[in-house]
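Omission of a single protein chain aside, the complex is shown with its protein chains in their original locations.
Let's turn to chain A:
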Amino acid sequence: MRVNIALAQVVNQQERWQHVKVAPTSLCALLCQRSQTKVGVLDIDICGPSIPTIMGVQNEQVHHSASGWSPVYISNNLAVMSVGFLLKGPEDAVIWRGPRKNGLIKQFLRDVDWGQLDYLLIDTPPGTSDEHLSIVQYLSQTQLDGAIVLTTPQEVSLIDVRKEINFCQRVGLPVIGVVENMSIFICPKCKKDSYIFPPSTGGGEKMAADFRVPFLGRLPLDSRIGKCCDEGKSFLEEVTDSPATQAFVQIIHKIQAHCSQEQSSRETETGEAMDEG
């Protein structure tokens, strides 16, 4: 494989929701961007790529060069690759069965020239099928840090997310943690909280405890996130006062801490750390 995935990889197993689902991936990327780490975002939702719109680069095209496909750069340390860059227009549908989707995922992993990256975030479609099996299988030889599992508080979502965690356990993919999105809705006018999606069975935190995986935090539903996603703006820079921003920063810190801890234990194990010393 020609990929230079330098330090860490985070596979994002995401479940059933609309665009806010991908918001965490892009926000994650944008935060890392602020702290000068090099981040790549790979969108393997072949039939419904949203990352280009959310990142505000929907009209970009992928460039071919001698070293492979160049990802689309949002800034000098944030690069994105998605099937959306290969389509003719926003109405162009990718009507493919599994094998063709797998072929493209393989090509993304083999041919995209990411350069040196600290993190590669992979955004997946909902489900536990071709895309998910393929990505785990193709990356089995690399040091996959694990999966971040997203849910919303209500049981209808948790039913599917339990299946997703089950999937991770079956294929041997570590779960970095669970993030609960759309936990509460804070009305932008009256500041009153309401539970649009009631956690009737304990929500994401209880589910994480049941599966003995870490719970990373809650993100409130803020209509301004959706708006920023639609317009391709960075939420963290546009709406600094939102509770969602702070919650997000904390979640990112936990993920970064997990990844660097994994890395150092890996280095101790392989003796890499001794070489450097």
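To be clear about the criterion, a residue touches a chain if its C-beta (ideal position, glycine included) is under 8 Å from a C-beta of that chain, and two chains touch if they have at least 3 such contacts; residues count from 1.
Note that in this section contacts and distances are computed from a predicted model.
*Asks:* Out of "RAB22A, member RAS onco family", "Cytosolic Fe-S cluster assembly factor NUBP2 homolog", "Vacuolar fusion protein CCZ1-like protein" or "Brix domain", what name does the UniProt record list for the absent chain?
*Replies:* Looking only at the record, the undisplayed chain corresponds to "Cytosolic Fe-S cluster assembly factor NUBP2 homolog".
*Asks:* From the listed residues A:T37, A:S70 or A:Q154, report the one that touches the chain absent from this view.
*Replies:* Considering all chains, including the one not shown, the answer is A:Q154.
*Asks:* From the list A:P71, A:P125 or A:G217, pick the residue that touches the absent chain.
*Replies:* Within the whole complex, the residue contacting the unshown chain is A:P125.
*Asks:* Of the residues in chain A, which ones touch the absent chain?
*Replies:* Missing-chain contacts on chain A: residues 15-19, 21-22, 46-48, 50, 53-54, 90-99, 101, 125-130, 132-133, 152, 154-157, 159-160, 162-164, 166-167, 170-171, 194-198, 200, 223, 226, 229-230.
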